[in-house]
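Only one protein chain is missing from this complex, and each of the others stays in its spot.
Chain nomenclature is as follows: A, B, C, D and E, assigned in order of appearance, with residue numbering initiated at 1 for each chain independently.
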Amino acid sequence: MMHYDLPLEELRDYRPVLPTPEDLEEFWQETLDALPDPAPSYAVVASGLVTVETWEVTFAGHDGAPVRAWLHLPAGPLRSDSLPGVVQFQGYNGGRGLPHEHVFWASAGYAHLVVDTRGQGSGWTTGATADPAGSGPAQPGFLTRGIDSRDTYYYRRVYADAVAAVEVLRGHPLVDPSRVAVAGGSQGGGISTSVAALAPSSVAAVLPDVPFLCDFRRATSVAQAEPYLELVRYLAAHRPSVPAVFATLSYFDAAVLAPRASAPALFSVALMDRTCPPSTVFAAFNAYGGPKSIEVYEFNDHEGGEAHHRVRQLAWLDGVLG
Amino acid sequence: MMHYDLPLEELRDYRPVLPTPEDLEEFWQETLDALPDPAPSYAVVASGLVTVETWEVTFAGHDGAPVRAWLHLPAGPLRSDSLPGVVQFQGYNGGRGLPHEHVFWASAGYAHLVVDTRGQGSGWTTGATADPAGSGPAQPGFLTRGIDSRDTYYYRRVYADAVAAVEVLRGHPLVDPSRVAVAGGSQGGGISTSVAALAPSSVAAVLPDVPFLCDFRRATSVAQAEPYLELVRYLAAHRPSVPAVFATLSYFDAAVLAPRASAPALFSVALMDRTCPPSTVFAAFNAYGGPKSIEVYEFNDHEGGEAHHRVRQLAWLDGVLG
Amino acid sequence: MMHYDLPLEELRDYRPVLPTPEDLEEFWQETLDALPDPAPSYAVVASGLVTVETWEVTFAGHDGAPVRAWLHLPAGPLRSDSLPGVVQFQGYNGGRGLPHEHVFWASAGYAHLVVDTRGQGSGWTTGATADPAGSGPAQPGFLTRGIDSRDTYYYRRVYADAVAAVEVLRGHPLVDPSRVAVAGGSQGGGISTSVAALAPSSVAAVLPDVPFLCDFRRATSVAQAEPYLELVRYLAAHRPSVPAVFATLSYFDAAVLAPRASAPALFSVALMDRTCPPSTVFAAFNAYGGPKSIEVYEFNDHEGGEAHHRVRQLAWLDGVLG
Amino acid sequence: MMHYDLPLEELRDYRPVLPTPEDLEEFWQETLDALPDPAPSYAVVASGLVTVETWEVTFAGHDGAPVRAWLHLPAGPLRSDSLPGVVQFQGYNGGRGLPHEHVFWASAGYAHLVVDTRGQGSGWTTGATADPAGSGPAQPGFLTRGIDSRDTYYYRRVYADAVAAVEVLRGHPLVDPSRVAVAGGSQGGGISTSVAALAPSSVAAVLPDVPFLCDFRRATSVAQAEPYLELVRYLAAHRPSVPAVFATLSYFDAAVLAPRASAPALFSVALMDRTCPPSTVFAAFNAYGGPKSIEVYEFNDHEGGEAHHRVRQLAWLDGVLG
Amino acid sequence: MMHYDLPLEELRDYRPVLPTPEDLEEFWQETLDALPDPAPSYAVVASGLVTVETWEVTFAGHDGAPVRAWLHLPAGPLRSDSLPGVVQFQGYNGGRGLPHEHVFWASAGYAHLVVDTRGQGSGWTTGATADPAGSGPAQPGFLTRGIDSRDTYYYRRVYADAVAAVEVLRGHPLVDPSRVAVAGGSQGGGISTSVAALAPSSVAAVLPDVPFLCDFRRATSVAQAEPYLELVRYLAAHRPSVPAVFATLSYFDAAVLAPRASAPALFSVALMDRTCPPSTVFAAFNAYGGPKSIEVYEFNDHEGGEAHHRVRQLAWLDGVLG
Partner (left out) sequence: MMHYDLPLEELRDYRPVLPTPEDLEEFWQETLDALPDPAPSYAVVASGLVTVETWEVTFAGHDGAPVRAWLHLPAGPLRSDSLPGVVQFQGYNGGRGLPHEHVFWASAGYAHLVVDTRGQGSGWTTGATADPAGSGPAQPGFLTRGIDSRDTYYYRRVYADAVAAVEVLRGHPLVDPSRVAVAGGSQGGGISTSVAALAPSSVAAVLPDVPFLCDFRRATSVAQAEPYLELVRYLAAHRPSVPAVFATLSYFDAAVLAPRASAPALFSVALMDRTCPPSTVFAAFNAYGGPKSIEVYEFNDHEGGEAHHRVRQLAWLDGVLG
């Protein structure tokens, strides 16, 4: 079945009861309080492009580890001195890429921070940010690293880095801190949603595309493609750890965190998405705390709306951020 | 075997004897002589981008059929009035896409014409150009349409459209006609090479990436992925037509046409390319008539060098076109 | 799941609400009115067989384009001078084949017209009929050619050719025009059903096996194999065209047309059919306007009943046509 | 969907109505009555191990054909003279293996009889027992051999051999005949369950893991992997034999036989098992006649609980057999 | 690589040294001497066809076991009283099918005996002939049954049945015994070749298409599809039996037997055949003892020449048998 998940009418009402850890608030408060001053450094980069100006940015993330990003700005003659901004998080296994790769938002007039995901960046785009933390026995991949405990789980570090990245862009002299959006597809969509929940006062708009990291229990039950299957294989091997693993994940589930968000959001979902099952996306969307809408791509797999959705996002974001 | 084709040392010397039809010159002379005045029309388009200006272009191709393209220019404040140009042809099944999709060359300071391939554009990017010609019984796909005869073969129309596209960009008032390159990946790489051979005086540089449409006989023997397999299936069904099919293809084989080219060329090849086998790429490269170099991506499949190669191309083209 | 579609009890009641275009009647009336005189020509062919006599038939189809067929008759000593007839349409990607290939119905005493599908015939059997019409950007394959509009859609031409073919066989001097059946598997089954609806007074019996071209919306949602997936890929690329595409298809959906048919019909369906999902077959069967029965093959994929069903069909048709 | 079968709550209540043949009792009575004296012969074997003593056992099975097994005992200094016993049946396509391969139960203090499945043993472990009976046309594999009739069906011989094997172990001078369990995974689990039903007074405990040979009708409908698909292919070819085949199978379905069993049983099931669908396992478990429990492995495919389940089984069996 | 085997020039010279058992002659002499009088019985069958007359034939094969076949003759008015004949052996897993299925040769004027392969016939066509002999542990499939010894090997029985079938057709009153050919594709091609070698004075012509059962050692090394892989899996499990298995196979290898044949032969081979690698076909062809030619299908997989080759065969056989 191409439409292997619930029919659209049921998806629109799909609101699973996802247990929220009692100390969720506290856990994240502590985690974010421990973030150091990001102290970004900037170095201009020759990307070869004449329409966009690019700086390499390095800032301190979780535990002070250096995180790498590109800052793209429209070329001098084309920009104002108080730009709206977009912080973009990457899909699984990708990185910020080369300086000329992701310039859509800057070409559209935004200050655009393209942030690495620590330890990732050896797939479709490359990264330059290490994850200094190791882990217990894990499946090949990132999804089960440190999953024994909420404290050591990989995405704790990733989410904290992401919150820091938002502060970096908001602190840039050419950026209007009240008009910074977060965006990303797949893993980047999950991170965006979670950041909107963890730092609601810093985020002015949210653009999660076909988000990953939502409703883990259902995801492991119905996903048909990597990387949720990493979890399945981990649980297949560590049979007695099933409850503990889901307990850890409940601190990082974007569908659990989503009610805490308040910024306007434009989601997208693809109804033939085998990687991020549409029900898991609707779990997050339906739980999302702010004003929201969702673009449904009926015949798409995980590629979702692609260029068509970029157009939709740009119009929407121009509207929201004025 | 990941490296299923010849080893690199043998590839560098791979020069198959490919029969050149006696009337090759004549056939193409007639075909191109029959091209109408392209008579391009221009309509400005709101792509949402502020750094690049985009026009929709419609021009007359083979048999006068309308062909669609985008013309991207760097935004007014950033451009001179005599720009170098790049005409880009598309990969198989793709189209020119949406106005904001392919803006690399314009962002890098070039006038950039992104041209549809007639009848294609329902895959990874969309097109807007019809192919009014039908065909005899053909495999699903484009590779065997009209293959009964050189006169009706699909790529006759495509190559002629491509030559017309070069003239369109050369004729634009903001473009320096002596500095127009042709470029493309996969099918676009095969078209680029053939256009360089068919219109050598119009093309100042050639950038074929992992080109398709080269050394068809070997391609049908060793390719491991679509679309060369369309040919295999066609020949499997039309057993008695094998000689006739290869006779038709000899008029369109970029490796047969390549000696007629004279512009400097930068090729790329991927040694694990299952779609366009490296030997077929080297067949074209080794036969190519102009100054040339080739970038070898040892561990890549058909994606080739991607963003890394864009950087390499930009530096090379800046050098060649001054 | 091998039985991935609805359970048999639900299939027997599956009657989706499929929107019928208001001008369906008119559209087809105009299309068929425009058919030229088929003006068949006959040329005897040496097939090598001694029990069956074969003529090559060429007749004028839609827009006057020549359509090719074989006419098989039982050898002279074995036949009467007023034969019952069967017009057979082909499966997707096939053609009429070689003269000795499809002689079942003639061997069983029928006049048998084996008709090409224009543009097809490079797969499991070969064809000899061109489709002179081109198309806008389409997926490789036939299912999305000209799908922008009901007027240019590929199956408009195919259905019109099929109606003409029925008239050809009915007009043959050795054939009893009141005893002509239409038959075919997969695409041929869809065409048979539609022809029975479009030319109800010309068709005396209908034999659709595992028919294609039924209930397109569900087909795109549940089919697991080609060629319905061509539609899925087209819709994935042309995201904004989804409503327009289904509007076009509603003129050609055998399940929409089926209520207009009145001849007795023997359908077949395979419950593990991944190519033509059983629900889509039942959509057409349950909507069919004439007397009807259906043979259910519980454990078959798209091959359906094969030789077992031929026996069943022959007995049934002998009964219906007396 | 990874969890492609029913949800766990529905599985726990899944009790299909499976027709029990009227003469089921009689058929098996006659079959078992016809078993010859097993007359086991023993020959000590040098396995290379020092902790386990191994004998090759040959006994007479159905029709007197010789069946091979290994008898493993804890080394002399470590054992009592009245050991509890485990008879282990093999998974599909496997055999008793080499003398040192399956020594878990002997290492844990049990007398352990590892029995061949006649005609099998050319897969993951090897066997040494022939099946002298041929068959009518059958699918490659064992599941459809002799399926024309309950009398000639392959598993009639296999189940009878299995009952004989239990008597062999019970008759060994070092074994306590009141404390003999039967065990096995997949095919071995189906055989164990059936043996518990066919020889209830000989079996003291039952350990079926992810059992095969249960609820054949559903199995053919939902299984996603071999060997149930042998049945699907057989039924696809022998279309008219569908009722006869299921009639034969009803004599051998462990879910039909299960109510006749009375010994305590510990089942296991894996909820992502594509080979032995969880519903078919629950069909047998829910129908099972004795005291019972089932270990559910939520994220496992056909490997089930593996080493984790061995630990669970050992503790349970130590408890049951005292 | 689509052309994964040797290039055609090397195939034409491929003559592996295949060890011929010293007692090959004796073994087969004994085997064939032991054949009982085939004593065929005939029963007319209503196939539904009017152009072909069909009888069910049962004759005694190896060990006297009954073997089933269909005898097709052109309908009475169309035939002479001394017909040339064709005995057709089946592909792996197929059977004689239904009475109306294989009527090409009878439709072309030949007496045509379509013979079952014992134990097979649950695949693409069905059979009705049992193999009463069992076997030691074997892989699912037929290729390793009884492979422990030349005496018990499955194909000993099959080849003997095939020789008996030739005598059956030669003994029919309407058949000219000096004009009987053997034919078949895949397994049927291997059997045909071996029968021509084992009964050279009974066979007037041989038509092996893409034959199986040739040059087993190379086949296990290069084949890419079933059923040669059954042998690979058997040898993978029974590691110490490798030499013994190939010793058994040397008595049945069509490439070992081929030099003993003397009748004219028309082979076919497909250069992309993953099931019966082209080198193994050429091993038999190059060793074949009689006048011979081979049709090469350059772009086909195991389907080979299909209908195109039927035409070629008919012309050739008409020529050879006059």
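A few remarks follow.
By our rule, a residue touches a chain if its C-beta (ideal position, glycine included) is under 8 Å from a C-beta of that chain, and two chains touch if they have at least 3 such contacts.
Quick caveat, the model's predicted, so the values are computed rather than measured.
Only one residue in the set A:38, A:99, A:141 or A:304 touches the chain that does not appear here, and it is A:141.
Residue in contact with the omitted chain (choice from A:8, A:45, A:128 or A:311): A:128. Of A:31, A:88, A:107 or A:120, it is A:120 that touches the chain left out of the display. Contact between chain E and the absent chain runs through residues 4, 220-224, 229, 232, 235-236, 239-240, 242.
For chain D, the list of residues touching the undisplayed chain reads 48-52, 74-75, 77-78, 97-98, 100-101, 103-104, 106-109, 125, 307-308, 310-311, 314-315. Within the complete assembly, residues 93, 95, 116, 119-142, 144, 227, 230, 233-234, 237-238 of chain A touch the chain that is not shown.
Keep in mind that, in the parts below, only the chains that are shown with their structure count from here on.
Residue-number overlap of contact pairs with A-D passes half for only one option from B-C, A-C or A-B: A-C. When the C-beta pairs in contact are tallied for C-E and for A-C, the bigger tally goes to C-E. Averaged C-alpha coordinates put the centre of chain B at 63 Å from the centre of chain D.
Taking each chain's centre as the average of its CA atoms, chain B and chain E sit 50 Å apart.
For chain E, the set of residues touching two or more other chains reads 125, 308.
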